[in-house]
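Excluded from the complex is one protein chain; the other protein chains are retained at their positions.
By letter and in written order, the chains are A, B and C; residue numbering begins at 1 in each of them.
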Amino acid sequence: MFNKILIANRGEIALRVIRACKELGIKTVAIHSTADVNSLHVKFADEAVCIGPPESSKSYLHIPSIISAAEITGADAIHPGYGFLSENPSLAEICQTCGIKFIGPTPENIRLMGNKVKAKNAMKEAGVPIVPGSPERVESAVEAAVIAEKIGYPIILKASAGGGGRGMRIIRKKDDLIDTFNVVQSEASAAFADPHIYMEKYIERPRHIEFQIMADEKGNIIHLGERDCSIQRRHQKLIEESPSPALTNKLRKEMGECAVKAVKSIHYQSVGTIEFLLDGDGKYYFIEMNTRIQVEHPVTEMVTGIDLIKEQIRIAAGEKLKIKQKEVNIFGHSIECRINAEDPDKFIPSPGKITALNIPGGPGVRVDTAIYSEYTVLPYYDSLIAKLIVHGHDREDAIAKMNRALEEFHVEGIKTTITFHKKVLSHKDFLKGEFYTDFIDRLNTK
Amino acid sequence: MFNKILIANRGEIALRVIRACKELGIKTVAIHSTADVNSLHVKFADEAVCIGPPESSKSYLHIPSIISAAEITGADAIHPGYGFLSENPSLAEICQTCGIKFIGPTPENIRLMGNKVKAKNAMKEAGVPIVPGSPERVESAVEAAVIAEKIGYPIILKASAGGGGRGMRIIRKKDDLIDTFNVVQSEASAAFADPHIYMEKYIERPRHIEFQIMADEKGNIIHLGERDCSIQRRHQKLIEESPSPALTNKLRKEMGECAVKAVKSIHYQSVGTIEFLLDGDGKYYFIEMNTRIQVEHPVTEMVTGIDLIKEQIRIAAGEKLKIKQKEVNIFGHSIECRINAEDPDKFIPSPGKITALNIPGGPGVRVDTAIYSEYTVLPYYDSLIAKLIVHGHDREDAIAKMNRALEEFHVEGIKTTITFHKKVLSHKDFLKGEFYTDFIDRLNTK
Amino acid sequence: MDIKELKRLVELFEKSNISELEIDEKGTKVRLRKGGVGPSEVSAHRHITHTPPTPHQATVTQTKIEEVTAGIKHKKVIPQGDNYVIVESPMVGTFYKASSEGSDPYVKEGDVIEKGQVLCIVEAMKLMNEIESEVRGRIVSILIENAHSVEFGEPMFVIEKI
Partner (left out) sequence: MDIKELKRLVELFEKSNISELEIDEKGTKVRLRKGGVGPSEVSAHRHITHTPPTPHQATVTQTKIEEVTAGIKHKKVIPQGDNYVIVESPMVGTFYKASSEGSDPYVKEGDVIEKGQVLCIVEAMKLMNEIESEVRGRIVSILIENAHSVEFGEPMFVIEKI
């Protein structure tokens, strides 16, 4: 096992890793920018090193400073957390060169899954379903019609140069294809000065379902069930839960085995997540893989009783997985609300000093946070200030717990998304478990 | 189910009950003294009523005020918490008269188990082992010798009028009996002006093991395993854990069945606790029953996943127990440290304003508390300010979690027992699980 | 209000034992306060910082008031000073103006009352507790409505000593 781990991160995830290390008897080194000198990760680590000014590019993203900090403190491993350098293959590579263990997958794993096209191709080869579509460019309406026939309607046409919802059109039946194709093509020319378009199967009312996997360096791989992360705004997850109200045991088993197959095919090592889109017919499609620990990992910890950070560290230390797939059990239901320092209506960041704070407690409530009363939320970094996680007997119980915990959660001096979460938690579609990735758009347009 | 519950208590247990009510969708009424107007139980309840001045006898112990508060707010049930009126048969009786449900056992249950002599006799009749001893008075050394022969050495002689460890003598063999008997008798005459003495079997290196039971109004009774509360100072528990490191599965089953037999014999209804002394040979003796929820109930909740307060409320509402004995499973290990506003060496109360506060969080950590930064710990009431509870895979993991949580727990402005707990948690006998009710006395004399 | 008027007001205020005075007359607002701004401001401020807003703020406002002894949930002004006696409820219960429905109330605003005269009844657990005046004086205001509940320490009457 490692003697000393440097945590190349800040905020709640840095504190989360420090807690795991303390419980494992491993010494910790916090790094920080000059702005973060009063942060809890700095206070609770065994050692702390200031590595740069507030700007992330010169501190938390600056590899030479991080490696240098590891060298002067004698750390034998680096935990990257999430965000920042956690999916940067260079850091993983430089760690190898310097004889410091990177607590995560191999540089090759990161590089492959970091490239969307290569990742999809690798998954396709491994027999993992991906969203059916055309090659990168469809030349004509006729070609489009042929492909559409193969993948089935509805389809979506997208301008290759487009983005952010512009230059996109859904086609539900063959008759509309040629006209719409021409419209999108001219739109694309006009808007992006590039007439090229491609097409994909259009997934109606998709849910974002991701599977947590753990793979050791000896080729043992298991999955720990899914997380439903469909409540998201502009691809930012806001509420996650496990298990998903949309999965049957049969589908869970099938998708889980598919996720294991996916990571096996690339000889993945460490914890990681396979993300799928799930449609209303129980068909699922690989979208991407996260080669790191995720913000929402606690919901899986709550329902499986497995500490993912400790497992990640053990795997990096070369230990064999102690648990087998058939020993993984899901108990009850867990929900996480991400509390952001943001305006709850417009989601505009709201940094500033916290003048009063009450953090919820009691049975079934877990809070992962690095804030405290009088702490100043800095404008330089992510607006996530706390993760409120509950565990209940079933989904209804978990929702009741989340409601009472949200009521107890008071942060004054800055705006937070607490009121937003209260709104979602009382929405009838959420209560029924019938929600899709467009839930928040629909909520806001109503 | 109840519509509105009045909580006849304060501090963390009042908040604990409010949380359970919120999750069950029941409205709550907090009562408070004038000194407690800024307490969290007042802030988080749906309604709050000031019932008297700071002195408990005129507020939290004043039955007419409590009943009056229930009447003016239309509460249909009263939860007494622990301490205060929780084991007062009059409150239970008056509630019956006023048509308010007392959330606890019947007045008869409380009265019987509240009388030590009657309780022991009832248990003896039911076939529950009690500490063997003499009648209330032993007249002569000869009579003492006859009784000692029956119950076996070692025995302990106690002055009937004595107390607090004075006028007590342990006798290990027959030869010493007559001399010692005469010594104790003269000591008793001299010290207490009362020569009467009685005797009991002396339990060497006893552990305090208590079983949590749940009994509905339909006669269904189950136990939820034990709590080891041997770490106590002058009969005040300081650290509790479940399961006990001293119990085998076989002994747990046997003692659990005995506890169920005990409560069955008195037709007990509600949650409750049977306390045993356990000696080094696996022999156990009933000492008393607590006819209420206990401070240390969370450790049982953590290892069974059962919410004891909710179950207590459901039982009072006439619901049948949903869980059967064979469905009760113990997962992992839980420890609770009672954080008191006391000097950690001398245990002298340390009321005052909390000037800074950091409450631990993260996985496996639960904190039940009603304090907040700038809260003033009042001199009028109990010094318990927080319960720090952890849950780990096994005892070692739980201890590691408790250590790191204690490190994160900072309370400034007053003295607390946090440093005391750190000392216990690193003591070799505690780590080995080899400790008895004299642990703290030995710790302090070393 | 000119400066002379204001000066007289300040003098009056200083001599009085009033601690705070606020006047709002025809668009002119004057606010005076005595003593210890610091501490009282601090405590006011602190009060905010460590008092998370509560779900029952609207229904039980009495718990939000600074004065710990008084559950002032009514909007009536309570005059302060040695001349005034506030009669607080000695128990939690129900306030009754009269001995029974239909009877005349024990006292009305403006009444002159004797020491020992019954002011009202506070009922707790079916016991009718007669509350007597401890002073001779005039009833300035009755703060609780008939058959409404009172908490311990809640002001019920303001009596001007005479």
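Operating definition for what follows: contacts are C-beta pairs under 8 Å (C-beta built on N, C-alpha and C of every residue); 3 or more make two chains touch, one makes a residue touch a chain.
Quick caveat, the model's predicted, so the values are computed rather than measured.
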- Message: Tell me which of A:E319, A:E374 or A:D438 is the one touching the absent chain.
- Response: A:E374
- Note on the structure: Among the options A:V37, A:V146 or A:A190, the absent chain makes contact with A:V37
- Taking the entire complex into account, which one of A:I51, A:L177, A:I197 or A:V411 touches the absent chain? A:I51
- For subunit C, enumerate the residues touching the unshown chain of the complex. 1, 3, 6-7, 10, 13-14, 27-39, 41-42, 45-46
- Which residues does subunit A use to touch the chain missing from this display? 32, 34-35, 37-38, 42-53, 59, 64-65, 67-69, 71-73, 98, 372-375
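Please note the rule applied: only the chains that are shown with their structure count from here on.
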- Note on the structure: Distance in whole angstrom between the CA centres of subunit A and subunit C is 57
- Among subunit C residues, those touching two or more other chains are 49-52, 55
- Task: Send over the residues of subunit A in touch with two or more other chains.
- Result: 358, 373, 407-408
